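With one protein chain removed, the remaining protein chains of the complex are shown where they sit.
The block that comes next holds subunit A.
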Amino acid sequence: MSLRDCRNVKVLDVVPVGQSKRPGDFFELVLEYPGWGGWKPGQFVMVRPVSWGPELVWGRPFSICRGDEKSLTLFVQRVGRGTERLSQVLPGEDVTIWGPLGNSFAVEPETPTLMLAGGIGIAPFCGYIERHAAPENLKLFFAHRMPLECYPYAAMTQKAQGQNMLEAQPEDLAGIIDQMGALIREYADGGLVLCCGPTPFMKTAQRFALEHGARLQVSLENRMACGVGACLGCVCKDEKGHHTQVCTKGPIFWADKVEL
């Protein structure tokens, strides 16, 4: 039997996180657990509330943030029509979900591992830290534009070492880039680096990793319609310049095997 499936689950809760410009810009969507015992950190799920009807045709992809035998939690930032409508679902509503989808981050418990997260890209690292056998070997570097309380950072750094930098104004960016470069260089010798965030953020990480010879994985998030490898709407270019599906061949790629 396949590990993947599609089913309707109930919304258990919608929990606002932090205070940004608009209330509810960041929230946790807590769903009934679909029974996926085997999900791995870095995998994602497609989510589509039944109440959307035909108006919004696609599900939306979200990294799995947390999952136990009772619930599945996704961390969402409200940015477009889909996440806007998703922020309005109510406990008890039916949501269609399919997954767990895609591949997962490398896990090497004994290897010093650096997680580079940019903004909402912090989401998959929640599950990574929770499921890691030796979180004392993990360090989270988090670059963000909204107040830190908008993200699940505090809970994550109870288990793993953390460092965060706020990009409050454009001038802050240079400092963030310098720090990323220094950290990647530090982990180049025998370490593992994982990155999830906006494309420019991951491009910067890729550049430093190639420069310093660090082993880096990046988690891509392209617009996708199906999530199962059929629509070919989410492709990226691999190292040979061929289009390859982010949903099934990724979303995690080794940084030297993908064009960003």
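The criterion applied here is as follows: a contact is a pair of C-beta atoms (placed from the backbone, for glycine too) under 8 Å apart; a residue touches a chain by one contact, two chains touch by 3 or more; residues count from 1.
The rule is short, and it goes like this: contacts and distances are computed from a predicted model.
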Expected UniProt protein name for the omitted chain (select from "Dihydroorotate dehydrogenase", "Ferredoxin", "cysteine desulfurase" or "Protein-methionine-sulfoxide reductase catalytic subunit MsrP") would be "Dihydroorotate dehydrogenase"
Given A:Cys6, A:Ala106 or A:Met165, the one touching the chain that is not displayed | A:Cys6
Sole touch to the unshown chain from A:Val17, A:Ala106 or A:Val235: residue A:Val235
Which parts of subunit A are in contact with the chain that was left out?
-> 2-6, 48, 54-59, 81-82, 96, 98, 222-233, 235-236, 242-243, 248
